[in-house]
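For reference, the structure discussed in these notes is given below.
With one protein chain withheld, the remaining protein chains of the complex are depicted in position.
Per-chain numbering from 1; labels A and B assigned in written order.
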Amino acid sequence: MQLIVSTILRRLALGLFTLLIVSFIIFGGMSLLPGDFSQAILGQAATEETVAAFRKEIGLDQPAITRYFNWVGAIFQGNLGTSFSGRSGTGQTQAREVAELIAPRLSNTLFLAGVTALISVPLAIMLGLLTALYRNSVFDRTINAATLTTIATPDFFVAYILILFFGSLWQVFPSLANVDATMSLGERLYRISLPVMTLCLVILAHMMRMTRAAIISLLASPYIEMARLSGASQREIIFKHALPNAWAPIATVVAFNLAYLVVGVVVVEVVFVYPGIGQLMVDAVTSRDIPVVQACCLIFAATYIILNLMADIIGIVTNPRLLHPR
Amino acid sequence: MTHDPNTYSAIAEAGEVLKRRSRSERVWLVLKKAPMTAWFGMVIVLSYFCVALLAPLIAPYGEAQVFAEPYAPWSVEHLLGTDQIGRDIFTRLIFGARNSMGIALITTLLSFAIGGGLGLAAAIDRRWLDQALSRCVDILMAIPSLIFALMLLSIFGSSALNLILIIAVLDSTRVFRLTRAVAVNVAVMDYVEAAALRGEGLGWIMRREILPNIMPPLVAEFGIRFCFVFLMIAALSFLGVGIQPPTADWGSMVRENASLIQFAKYDLKAAVTPLLPAAAIALLTVAVNFIVDWFLHQTSGLRDEK
Partner (left out) sequence: MKNNCISTEKGSLLLEMKGVRIDGHSDEAWHPIIKGVDLSLHRGEVLGLIGESGAGKSTLGKAAMGYTQPGCKLTGGSITFDGMDLTRITKAQSRALWGTRIAYVAQSAAASFNPAHKLINQTIRATNRVVNRSEPENRADAVDLYQRLQLPNPESIGERYPHQVSGGQLQRIMTAMAMSPRPDLIIFDEPTTALDVTTQVEVLSAMRAVVDEFHTAAIYITHDLAVVAQMADVIKVLRYGEEVEEAPTQKMLTEPEKPYTRSLWSVRALEKPEDPGGECILSVNNIDAAYGATKVLSNVSIQIPRGRTVSVVGESGSGKSTTARVITGLLPASKGKVMFNGEELPPSHKQRSKEQLRKIQMIYQMADTAMNPRQTVGEIIGRPLEFYLGLTGSERDARVIELLKMIELDERFFDRLPSELSGGQKQRVCIARALAAEPELIICDEVTSALDQIVQEGILKLLLKLQREFNISYLFITHDIAVVQAISDEIVVMYQGEVIEQGLKSKVLEPPYPEYTDLLLSSVPQMDPGWLTNLLEERRKSGT
């Protein structure tokens, strides 16, 4: 037990350390900005005083290391800074807090990703298992060709094809996924059906192929052949012999794909004009609204790191070598 | 098959002497056995390259030539109609092949130069260089690459050069990992040790012992990375932060004409138009994937093929 706890703690520490370095990189990006960007943001009409005041506000007069700690410290208090947009050259500002901008959109994105994961993860694992069990059958070959094609296809192509058929030609689902907080759950689910379908298709293809590969390599282990030679039924082989050893590889596959989902939402949100954090980030990138970009980037990176961390921890707690040390 | 041990000879041990074939003969033999999917892939990739190279000759109009009528329907003058400001879509599709593929190719090459070189160095050094590089790559890979690219583009601005540099650096992490992994597998082989014991220099070992043996996986990876880079640039352009107008590019063409899809009920041709560049992207990546699939199958079975 001790070994497991220490292994998990070590992994957690590594995850935290990575997050720290990542935050440093994200912050460091800001220092790389060309010097005249304050002028660009405030517009041509900005006076020298307002520019100077702006530079002071975002702390450009302080050394980078101080700014970094201020920034990290603020994040821990839930303060992600103030958006660049809405500023004007005259010093009057309607700029909004980044946290305020992000919060509703983050929950929208989590909703979209959550629904997608709920549908695609069980489906992918089931299909992956089936294709692994009936490998080289017609069923397997068909699925294999279909997924290879899906993987090689850009996300937005899948999205627009779905829109063309379901949103435009037959109009069964809305092609714009504009949700807001006042809608009922049913209404919201209806609105996001096309984006969810798109994401599911893309994620399914990846997740299924990886599950299939993981299960096939597991079924090739000598102990599975041994179980077969001891007269175990197919059912017993899968549930008693393979499954207890399959959690770690499956967890890795799922985490990897959920992480991929995090990235996939960006494009899909833009296609369906879904008010999520991905679209916010793209808008912020276009308008070079650095604090928003930084905050979004940090959130995406943190999700990514945490998902991988969770997969590793599942791998650790299901590893018999660590569970029952010598 | 049974040998008489009394007349045992080392020469006879492997049975009949194999007929040696020249390189071109062997390549042709392998190609002849290629499956339909691989042939399909090769034909597609080849024709894409032809279109890209001969773009100015094939295209009926200029890349950024604007005509009077925006959103013109399909016609004899404008085979696939015009876009939102009146540019010929067929022309831009052809130029798009050149721009999108060119940029992706340059990016992939650069990414291999960086990742491959460092990966090889790390595999051979195995001390602090390996440690330092591997940790750096771990950190870089902890940030999803599309997100990282978006952030860097917001800092440096979207230009073709920035796009190439940023994506090449981000993608080189994956090339580094693969190169390092396969090179480490080769570097622990006895023949590399034998070369070191003979007193060979590092350069010779890298060039003559390691590189020839890691080429097949690297070539396959080049195809995979090219697809990945191509899709990433398409996604960024689609998001409006990649290749900037007036340069024709498939990703941004989809975005610019996307609203036409809504009119599918009234004019299906017009609605399909924005899907054409997307389909062009998909066709190329699928084709490359088919070739890679076959190539991997070939090289992994190389050993026992006599």
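Note that a residue touches a chain if its C-beta (ideal position, glycine included) is under 8 Å from a C-beta of that chain, and two chains touch if they have at least 3 such contacts.
Quantities reported herein were computed from a predicted structural model and do not represent experimental measurements.
Q: For the full complex, can you list every visible chain touched by the one that's not shown?
A: So, spelled out: the chain left out of view touches A, B.
Q: Out of B:37, B:162, B:213 or B:262, which touches the unshown chain?
A: Looking across B:37, B:162, B:213 or B:262, the contact with the absent chain belongs to B:213.
Q: Going by the contact rule already stated, which one of B:36, B:57, B:76 or B:197 would touch the omitted chain in the full complex?
A: Only one listed residue reaches the unshown chain, and that is B:197.
Q: To test your reading of the contact rule: which positions on subunit A touch the chain that is missing from view?
A: Considering the whole complex, subunit A reaches the absent chain at 221-223, 225-233, 240-241, 244-245, 320-321, 324, 326.
Q: Identify the residues of subunit B touching the omitted chain, counting contacts across the whole complex.
A: Spelled out for subunit B, the touching residues are 1-2, 4-6, 8-11, 13-15, 17-18, 20, 189-191, 193-194, 196-200, 208-209, 212-213, 301-306.
Methods note: only the chains that are shown with their structure count from here on.
Q: Taking the mean of the CA coordinates per chain, how far is subunit A from subunit B in Å?
A: 25
Q: If we count contacts the way the header does, which residues on subunit A are in touch with subunit B in the complex?
A: These residues of subunit A touch subunit B: 18-19, 21-22, 25-26, 29-30, 32-33, 148-149, 151-157, 160-161, 163-164, 167-169, 171, 175, 259, 262-263, 266-267, 270-271, 281-282, 284-286, 288-290, 293-294, 296-297, 300-301, 304-305, 308.
Q: Which residues of subunit B touch subunit A once you look at their complex with the stated criterion?
A: Within the complex, subunit B touches subunit A at residues 138-139, 142-148, 150-157, 227, 231, 234-235, 238-241, 251, 254, 258, 261-265, 268, 271-272, 274-275, 278-279, 281-282, 285-286, 288-290, 293.
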